[in-house]
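First the structure, in the form of structure tokens, and then the observations on it.
Apart from one protein chain that is not included, each protein chain of the complex appears where it belongs.
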Amino acid sequence: MNNRVLSLVLSRLLIAVITLVIVSFAVFFATTLLPGDTASILLGQAATPEAVEGLRKAMHLDEPAIFRFLRWIVGLLQGDLGISYANEMPVADLIGGRFVNTLQLAGVTALFSVPIALTLGITSAMLRGSPYDRIVTVLTIGVISVPEFMIATSAVLIFAVYLKWLPALSFANEVTSLTDLLRIYAMPVITLSFVISAQMIRMTRAAVIETLNTPYVEMALLKGASRPRMVFRHALPNALGPIVNAVALSLSYLLGGVIIVETIFNYPGIAKLMVDAVSTRDLPLIQSCAMVFCLGYLLLITTADIIAILSNPRLR
Amino acid sequence: MTMTHSETKSARISGTRLGYRFNIVGMVGLSIILFWALVAIFAPLIIPYPVGEIVDLDYFGPMSRDFWLGSDYLGRDMLSRILMGARYTVGISLAAVTIACFSGVVLGMIAAVAGGWLDTILSRLLDALNSIPSKLFGLVVVAAVGSSIPVLILTLSVVYIPGAYRFARALAVNINAMDFITVARIRGESTLYLIRSEILPNIIGPVLADLGIRFVFIVLLLSGLSFLGLGVQPPYADWGALVRENIGALPFGAPAVIFPSFAIASLTISVNLLIDNLPQKIRDRSE
Partner (left out) sequence: MVNLVEIRDLKVEATTDSGRKVEIIKGVSLDVAEGEIVALIGESGSGKTTIALTLMGYARPGCRISGGSVSVAGNDLVTLTEKQRAKVRGTEVTYVPQSAAAAFNPAATIMDQVIEITRIHGLMPVVEARARAVELFRALSLPEPETIGSRYPHQVSGGQLQRLSAAMALIGDPKLVIFDEPTTALDVTTQIEVLRAFKSVMKKGGIAGVYVSHDLAVVAQIADHIVVLKAGEVQEAGTTEEILSNAKHPYTRELLSAFEPKPREAADAAESAPAPLLKIENLVAGYGASKCDGLPLVRAVEDVSLKVGKGRNLGIIGESGCGKSTLARAIAGILPAAVGKIVFDGKELGRSARERTRDQLREMQIVFQYADTALNPAKSVEDILDRPLVFYHGMNARARSLRIDELLDMVRLPRNLRHRRPGELSGGQKQRVNFARALAADPKLILCDEITSALDTVVAAAVIELLKELQRELGLSYIFISHDLSVVEAICDEIVVMYGGRKVEDITPARINAPHHPYSQLLFSSVPKLDPAWLDGLEQDPELVRAYCRR
């Protein structure tokens, strides 16, 4: 790695950090917009004004927002995510287990969909214009065009209602055997895979087609190279950056999809936790969940950008 | 004689530029879009039953002669509810996409032409806004200030301003590097003139196509939020909310849960089909 690449990567990381600061700022102030006085909500209607005042002090609600923001950020950095308003447990404990559940779901989905999506994307680019390519293209447009909940409900209708293969709901605490595991993950994974695969196929196909149209691939053709050689020797090595970029970006769609999927299948992950927290107005919990999501998202986009920089042969 | 000839020729060309010519698939997409637009406008005149009235004794009723698309969880007519739902889904999305694209495109062009620190700051801020997943953003804002239709419209537009901005900026930066902009600059033209007369006419085609794609995203996000119970609130219901209301019918596969989904899919797929079949020139996207 030479200096130019290093400085590009470092500047990308710096941008990520700056973005994270702006995002945390935005998350904090969006959540403080929540209507009503938190202290009086927590204590209920019967609380005396003195009690409310006392709690406000204890929670530092009487301080200017900027101080509370700094206090919150410092807490985050020290791993102190605050105490949940709803059940007075540390937020870190609430999130911990749920976060692992969501990571499992995302991990299984990625393992499942990345190979399939890449194969479909690359082959349809190679066979551009063929009936196979058209079918893949139409299907991906179809999947991209419908909301996630519709894919989820269709999956339920097909696999649970008509075929009766799988249960409609997931409960991760009842895992006793491999079949249980399969049955629990199947529905959410199928739904999420559809959602992110469609994106990935589209972007991969576009990236490969772009490199297939370059003069050096035409040159390979004029050297007498076979089609597979043109694709695997000349197009793919140059499309690698854009493809990995596409994978990382598609995985970031997982974060949006997971909110709907966990809700619909009642999956005990962090997104479900957050949707519930929104309905109980559990401020620290919402903030922390939002930060976890943004961090994950930022991590994926930054990784995508850095891979794009590293894979550029001109920077070697 | 020659004048009229060249006149018609230039009219044809600008027609192509705005995308008046498409193939059959594009035409089908366009007709479905127009159908839903007309439904959204005339819904109160064509619904067979009042939307709020319980007309069927059964709930989750099947399709029948009286109730073409069955009845919902309270026994209300689904057809009427879907037709009225078009108003919310199409109306809110259209308003949001207009605001998002207008602000995004104007900011993007200004950033591209002005360059320098203004460009850097705008781009950084909007990129940061972009690193909040859209559903999460909707979730937090709607939870914070409650869900009313104006709040929904504003939230949806804010979510999609960064995308519209990036798209328009990328196009405008390309145009801005052209020599005819340099010529106009050293003629002494103002920034406003550059944006309005030199850049906008060259990016309007792709920008309109982008507006269509962003419209699809907004319909999907709105439906998703409504499905989570954070979108349009009862007694009103858009298509996403109709799916939520009737999700109980899922185990029986009743029409009440299927048809609102179909309505969403028909609209979004049509827009995508229309855009994918626009002439190549308009679809050329620099993203």
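Going in written order, the chains are labelled A and B, and every chain counts its residues from 1.
Simple rule for what comes next: a contact is a pair of C-beta atoms (placed from the backbone, for glycine too) under 8 Å apart; a residue touches a chain by one contact, two chains touch by 3 or more.
Being a predicted model, the structure only gives us computed values, none of them experimental.
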| item | value |
| --- | --- |
| Residue, one of A:124, A:197 or A:238, that touches the chain absent here | A:238 |
| Per the touch definition above, residue among B:64, B:148 or B:182 touching the missing chain | B:182 |
| Touch residues of chain B, complete complex, unshown partner | 2-3, 6-7, 9-10, 13, 17, 178-180, 182-189, 197-198, 201-202, 279-280 |
| Residue ranges of chain A at the interface with the undisplayed chain | 214-216, 218-226, 229, 233-234, 237-238, 313-314, 316 |
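One rule holds for everything that comes next: only the chains that are shown with their structure count from here on.
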| item | value |
| --- | --- |
| Between chain A and chain B, centroid-to-centroid distance (C-alpha), Å | 23 |
| Footprint of chain A on chain B - complex, ascending | 124-125, 127-129, 131-136, 139-141, 143-146, 216, 220, 223-224, 227-228, 230, 240, 243, 247, 250-253, 257-258, 261, 264-265, 268-269, 271-273, 276 |
| Contact set on chain A toward chain B in their complex | 15, 18-19, 22-23, 26-27, 30-31, 33-35, 141-142, 144-150, 153-154, 156-157, 160-162, 168, 252, 255-256, 259-260, 263-264, 274-275, 278-279, 281, 286, 290, 293-294, 297-298, 301 |
